[in-house]
Structures are given as C-alpha cells and as structure tokens.
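A single protein chain has been removed from this complex, and every other one stays in its place.
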Amino acid sequence: MPHTDPTVAVRGVSRRFGHRWAVRDVSLEVAPGEAVLLVGGNGAGKTTLLRVVSGLLKPNRGTVELRGAVGVVGHHTMMYEALTARENLAFYARLHGVRDRARLDVLLERMGLAHVARERIGTFSRGMLQRLAIARALLHEPEVLLLDEPLTGLDDAASRTVVDVIGELKARGAGLVIATHQLVELVGSSGRVGYMVNGRLAALEQCDGDAGNVVTRYRELADSGG
Amino acid sequence: MTRRDSALRTARLGGMITAAALLGLAGIYVRALMFTPVERTQGLAQKIFYVHAPVAWAALLAFLVTGVVSLIYLFMRDRKLDLVASSSAEVGVAFAVVMLTTGPLWGKPVWGTWWTWDARLTSTLFIFLLFVGYLVLRGALSDFDVRARFSAVMGVMALVLVPFIHVTVYWFRTLHPEPVLMKPERPSLPSAMLVTLLSSIAVFTAMYLGFLIMRYALAVLEDVREQEIVDGVP
Partner (left out) sequence: MAASTFSATVAIAAKDLLVERRTKTAFFSSLVFAFLVLTVIYFARDRTAVGDLDLAPGALWVAFTFAGMLGLNRAFLLERENRAIDGLRLTPATPTAVFLGKVFGNLIFIGVVELVSLPVFVLFYNVPIWRQLPVLLLVIALATVGFVAVGTLISAMVVRTRFSEVMLPVLLLPFLFPPVVAAVNLTRQIVALRPLSELSGWLSLLAGFVIIFFTLSLFLFEAILEE
C-alpha cells in the first residue's frame, strides 16, 4: 500500500440551496482502496454531498480534501450530443492533459462501446450514455471516484462490468463514494455504508455484504428521523 | 433581539426618515411656488425643475449605490450587501420613473417637444433600462446565492457602462443647458432658486435613504418569512 492517508476527507460539510439545507454537518473519510456506499431516500442529500465532494458545489461550511484527481459520474452525461462517443472522450482527454490516445479505445472497448465509437451520442440509449459517462470519469485515472447511481439504465452484463471496474479501482488504491438504490448489485463492493437521512449522515457503519440488512438498518434510522 | 425585531426597528427608522422627507417635500413645494421667483424665459414650467433635477440626482445616487455595493458584495459575499444593492435598485427605478415623467412635462413647454435624444436624457433612459434588466434578472433566478452573485455581476458591469453610454450620447450632441451646478467658478442660478434647488436635493436624498432603509428592512423580513416556511413555522 503506497498510501494510507485518506483519499477523501470531508469535514463538517454543510450546503444550502436557498433557505433549505440539503447537507448538514457531514464528515467522512475514505481510505485508499475503500468504497463507501451512500444510502438514502430521495432528497436525503446524497447527490448534493457528492457534488460538494467533487468540487462542483462550494460548501457553505466545512472543508473537503481530495488526495488526487477526481472522476465523477452524475445524473447527467456531461457530454455533447452532436459529437461522437470518441470525440467526446477525446475532448475531455485534452482538457485533462491525457496524451495517450490508445487509452480512449481501451476504455471504449472495456465499456462495450467500441462498435459505436464513431457514432454521435445523440442517438445513444440511456445505458450506452451511462457507460460512456463512466468511461469519461475513468479517463484520467483518478484516485477518487464519485459515482451517483452508476448502474442506472444498465443491463446485467454492463452492471457486472461496472462492478468489476469498481473492484479494479479499489485494488489500485482509489477511494470511491457510491450513491445508489441498487444495493443488491453494489453492496458486495463496499466496505462501509453511509446512511443519509434529511441531509445528515445518520450512521456510517461496516457492512456485512447483505443488502437486506442495509435496508433494515436504513428504515430504522429513517424512522427515528436520523 | 431576533432578526425580525431588528428588521422591524430598521423599518421604523426608515419610516421616520421618509416622513421627515415628505414634510420637507411639502416645504419645497411651498417655497418653490410662493417664495422663489419665476424664471424669465421658461415661466412657470420651470418649477418642475425643483422636482425633476433632485429626483434625477436621487435616482443616479441609488444606481451608484447599487453598483458600488455590488462590487463590494463580490469580495465579501455578505448577503446583507445583496439586499442593500437590490433595494437600492428598486428605489432607483421608482425615482427614475418620476424623473422620466417629469422630464417630458418640462420639455414640452420649454423645448417644444415631449422627448428629445439629448445626452443626459438618453443616458438616464439607458440607466433606467439597465436597472430594470437587473431587476428582471433577479426575478428569473430562484436560488438566492445565485441571484446575489449574478445580479452583483450585472451591477458592476452597469456601473462601468454608464460613463461609456454618457460619452457616446454626448458625442451625438446635446440640447441640455450646460451643467448649472458643477461649474468651477460660481453657480449661474439666482440664489433664491439655488437655495430651493439645493434644499430639494437634500430632501430627495433623505427620501432615498428613507425608502432604501424601509425596502431593505422589508427584504430582511421577506427572508425571515421564507426561512420560517422552509423550517415549517406556520
């Protein structure tokens, strides 16, 4: 293990939209090679927390420290419909200073998009776009990955690929934070589970790999109001 | 003291200043109509000048405050500054409407036309439109942090634009009398008229302050109420 310092250190972060606090006083550290799963209902603050950690949103209070570059998969593809899959990746590669063009093809291949690499993404299905978004997030070999519902729109095979990729990233020493409702697929990849209720991190606990237990625990916390 | 209490106290202060200014305004009317000589060439129409010029001054002061406070906001990021800037813009737009209606009322008998593309007239029209745009932009943004940042950017841009607009229209030639007050030697108005004008300017400045303070207090109260709604206070 080259690093033991946390890849992500979130300290006392709060973020407000208008008069509403979407995230309140959240602290969280992610060790190298660890994947933390964020669980919570709609509006619990998972997406806002990930956006604050990524640097897209400024926290109103608290600090975020990242050890290295960050890769993000969000609700939006963050790509241009008039460009092809490969052009989109090439654009982001240029901005990230990634010179190795072969890497684009490796990623497209890995995500099962090699055959449509030269097609405009305006015609892509939701699942294809999601896979392309994951390829974009991996482009610059980030040490921190923030995945917001990474399995949305993916079929079984693609989901398995993503779960494999998560495993490889962990083996490489990257730190991951994954917000999801798809516990069955992802619970096996994660070390700890963060339960978000009303913008707070109600609990952050080691997980035994059983999705059912996570659901039970979440309901318990949600019922007690966090 | 809660935010609401202190806002209410601020509002009372603004109310008192406004009341004093309104009394002063009545005094200005009396003085302008009864104790100030009638201007020889313009006749009675010139009386509107004692409202028009001071209200124009107050409007420009309001916009200047908006611009400068916007600039400070961008450095300090204090929400109070945003509320001051936007309150000032609203008051300024109200004064500007008075300015743009009294202007033609004066212009018709004196210049023989309701409207003319004179330099100062055009500049103030643009300033008015700029700040209406500023308020429209505010209305179209719901998150108050975004609203504050964007409108501060507009406020600063507008502040820098105004001199450019003025030079542009000035080069298009002007019909207005030369500046009557800012002449280095001596003001060219007879002293009775000058006293009336200067006291009117003082009154309108006080009225601006009164309006600004009341509008600011109202903005704080609105904010307090919105927070209560979000927090579930009935």
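Descriptive notes on the structure:
As written, the chain order gives the labels A and B, with residue 1 at the start of each chain.
Heads up, the rule we're going with is that contacts are C-beta pairs under 8 Å (C-beta built on N, C-alpha and C of every residue); 3 or more make two chains touch, one makes a residue touch a chain.
Bear in mind the structure is a predicted one, so any value in this text is a computation, not a measurement.
Checked against the full complex, the one of B:1, B:34, B:140 or B:233 touching the unshown chain is B:140. Listed residues B:30, B:44, B:76 or B:167: the one in touch with the omitted chain is B:167. Interface residues of chain B with the unshown chain, by the touch rule above, are 74, 126, 129-130, 133, 136-137, 140-141, 146, 149-150, 152-154, 156-158, 160-161, 164-165, 167-169, 171-172. In the full complex, chain A contacts the hidden chain through residues 54-58, 70, 72, 74-83, 87, 91-92, 94-97, 120, 136.
Rule of thumb we're sticking to: only the chains that are shown with their structure count from here on.
Note on chain placement: the centre of chain A and the centre of chain B lie 51 Å apart, centres being C-alpha means. Contacts from chain A toward chain B in the complex involve residues 16-20. Residues 142-145, 223, 226-227, 229-231 of chain B are the ones touching chain A in the complex.
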